[in-house]
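Omission of a single protein chain aside, the complex is shown with its protein chains in their original locations.
Which chain is which? They are A and B, in the order written, and residues in each are numbered from 1.
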Amino acid sequence: MARAVTTRRKALNTAIAWTIGLLIFFPILWTILTSFKTEAVAIANPPVFLNFDWTLENYRVVMERSDYMRFLWNSVIIAGGSTVLGVIIAVPAAWSMAFVPSRRTKDILLWMLSTKMLPAVGVLYPIYLLCIQLGLLDSRIALVVILMLINLPIIVWMLYTYFREIPGEILEAARMDGASLKDEILYVLTPMAVPGIASTLLLNFILAWNEAFWTLNLTSVDAAPLTAFIASYSSPEGLFFAKLSAASTMAIAPILILGWFSQKQLVRGLTFGAVK
Amino acid sequence: MATQHSRAAARFMMAPAVFVLLVWMLVPLSLTLIFAFKRFMPLRGDRIESGWDFVTFFPSLDWVGFDNFTRFVSSSAFWPSVVTTLVIVGGVLAISIVFGVLLAMLLDQPMWAQGFVRILVIAPFFVMPTVSALVWKNMFMDPTNGLFAHLWRAFGADPVVWLSDVPTFSIVLIVSWQWLPFATLILLTAIQSLDSEQLEAAEMDGAGPVSRFAFITLPHLSRAITIVILIQTIFLLGVFAEIFVTTGGAFGTRTLTYLIYQRVLESQNVGLGSAGGVYAIILANIVAIFLMRIVGKNLDK
Partner (left out) sequence: MSLKRVLGASTALTLIAGASLAQDTTITIATVNNGDMIRMQGYTDQFTAETGIGVEWVTLEENVLRQRVTTDITTNGGQFDIMTIGMYETPIWGANGWLVPLDGLSEDYDVDDILPAMRDGLSHDGTLYAAPFYGESSMVMYRTDLMEKAGLEMPHAPTWQFIREAAAAMDDPDAGINGICLRGKPGWGEGGAFITVTGNSFGARWFDEDWTPQFDQPEWAEALNFYVNLMNDYGPDGYENNGFNENLSLFQQGLCGMWIDATVAASFVTNPDDSEVADSVGFALAPNSEGVDRKANWLWAWALAIPAGTQQADAAQTFIEWATSTDYIELVAENEGWANVPPGARSSLYENPDYIAVPFAQTTLDSINAADPTNPTVDPVPYVGIQFAAIPEFAGIATEVSQEFAAAYAGQQTVEEALEKAQAITTEAMEAAGY
């Protein structure tokens, strides 16, 4: 830092930032805390914050009712599969858009984004029918493909903006040295692109993980992911805050943990060309 | 300069992505278009008989001309739903950009454990929309047992009935909570790339914090703000789970997307809903063109 910052100023910044950060995080924290309460404590007035008898009862009930591991596993496969497939298809496209731009590049990009604006519910019946015809109802493959297509525009765009920040001179230099197209991609571009690709993978994994229309409507048993899991807890009879919290915590915990561990990578590439 | 060879290679590499997206766009789009001109009420026994129907324009369904289109717009629900859509999208954009900029500037300041604060701020983005709507609706906004109700009573006030007293605001709040982290992150990256010497020079020249913000920081962020607007608009036009879980479209929170959902699944009138889908695409494109005109220049810089 060029300027000397007083400790007091730093302390003040820290205090404000922590307060706001905790405020934003609070709903999640409260959900996690509530998941360890009994139903009666969960609605107590005044609310109980930490000094209650912690119980795992809600988790026991949820685990007994649903095969959590199966839902989790499906979520991992569907989100992971669609993201990886998407990136495989998008990398070459984004590469060529970034390094061999034409007049239409921008139009193609915007067109790709506009495909995301079609309301999904209007085509539920035909897509459902197509899945029946192809025998793909309740299969992970169908969801992998559909979620890939839904997120592909974002993937292409993210990679394109990232690739564009890679200075062209380096490529020129490599070409001068006689590098082939393959070498160029493999040894020059790829290492530089890894952070952007990692970030793209993460963002789209999150988006796919949280997609709740197709994952709910095209599955029943074998391919049902966590979005279907949570759909069975949303309005049971009687008091349910604690059980809902437990189910919610279980549904978001994996992605939350992944997100936290990888947030550096996520943030690094998450610019969409905002920084120039 | 790109050679002929590399141009051909570029086209070749773009082909898979363009092709699959073209199929993904054309298939649903043409189906939506066809159904919009058809009578298709599944519960009345209208059925697609076989896979062949997809290539023979669904002979089992009757053509009805523009009936569905006129009916969809003449419904008393149509214009309010367009307004609601714009209010929700606009509200969330305003909140996430204003607070996103402030938050990004705050996080850019020197502080202890900045990484930890960033973890806290980013977290809502990871939460499934369904879960976040359920948690907000029940544990915070419930007028009897919700945390806000407890808080209001603690101060001797009557609890607010969030979902019917201020329904649109409640939904904007829930959705903003999910999207604020995204905006903050992009804006933070942009702010961090700001040359601090430029700011210092301005300070030396006697520029106050407000004019420093207005003449240096904000212009520097314009590109990032454009991108936030563009990406969030795409996602926000399709907001669904938050409305489905909280108000079910009641109390004036019915967006165009939700209206289409009601027509297709609740009323089981796919033809009518598809006509709505066509309008939704038109609206989305108007919004997109509008965005491009106003802010799109920033993208070309």
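As a convention for this text, a contact is a pair of C-beta atoms (placed from the backbone, for glycine too) under 8 Å apart; a residue touches a chain by one contact, two chains touch by 3 or more.
As the structure is a prediction and not an experimental result, all values here were calculated from the model.
In the complete complex, the hidden chain is touched by one of A:Ala142, A:Ala228, A:Ile255 or A:Leu270, namely A:Ala228. Across B:Ser30, B:Ser60, B:Gln114 or B:Ser164, the residue that sits in touch with the chain not pictured is B:Ser164.
For the chain left out of this panel, the touching residue among A:Leu137, A:Leu226 or A:Leu256 is A:Leu137.
Of the options A:Arg65, A:Lys106, A:Arg175 or A:Arg268, the residue whose C-beta touches the omitted chain is A:Arg65.
Of the residues in chain B, those that touch the hidden partner chain are 41-45, 47-48, 71, 75-77, 142-145, 158-159, 161, 163-165, 244, 247-252, 254, 262-263, 265-269, 272. Although one chain is hidden here, its contacts on chain A can still be listed: residues 39, 43, 65-67, 69-70, 72-73, 124-125, 128-129, 132, 137-138, 216-217, 220-221, 224, 228, 231-240.
Rule of thumb we're sticking to: only the chains that are shown with their structure count from here on.
For the pair chain A and chain B, the distance between C-alpha centroids works out to 16 Å. Taken together, the chain B residues at the contact with chain A in this complex read 2, 6-7, 9-11, 13-14, 16-18, 20-21, 24-25, 27-29, 31-32, 35, 40, 42, 48, 50-51, 54, 103, 106-107, 109-114, 116-132, 134-136, 138-140, 145, 147, 150, 153-154, 177, 180-181, 185-190, 193, 196-197, 200, 223-224, 227-228, 230-231, 234-235, 237-238, 240-241, 245, 256-257, 260-261, 264-265, 270, 273-274, 276-277, 280-281, 284-285, 288, 292, 299-301. Interface residues of chain A, counted against chain B in their complex, comprise 1-3, 5, 9-11, 13-14, 16-18, 20-22, 24-25, 27-28, 30-31, 34, 43, 45-47, 89-90, 92-93, 95-97, 99-100, 102, 106, 108, 110, 112-127, 129-130, 133, 149, 152-154, 156, 181, 206, 209-210, 212-213, 226-227, 230-231, 234, 240-241, 244-245, 248, 251-252, 255-256, 259-260, 263, 266-267, 270-276.
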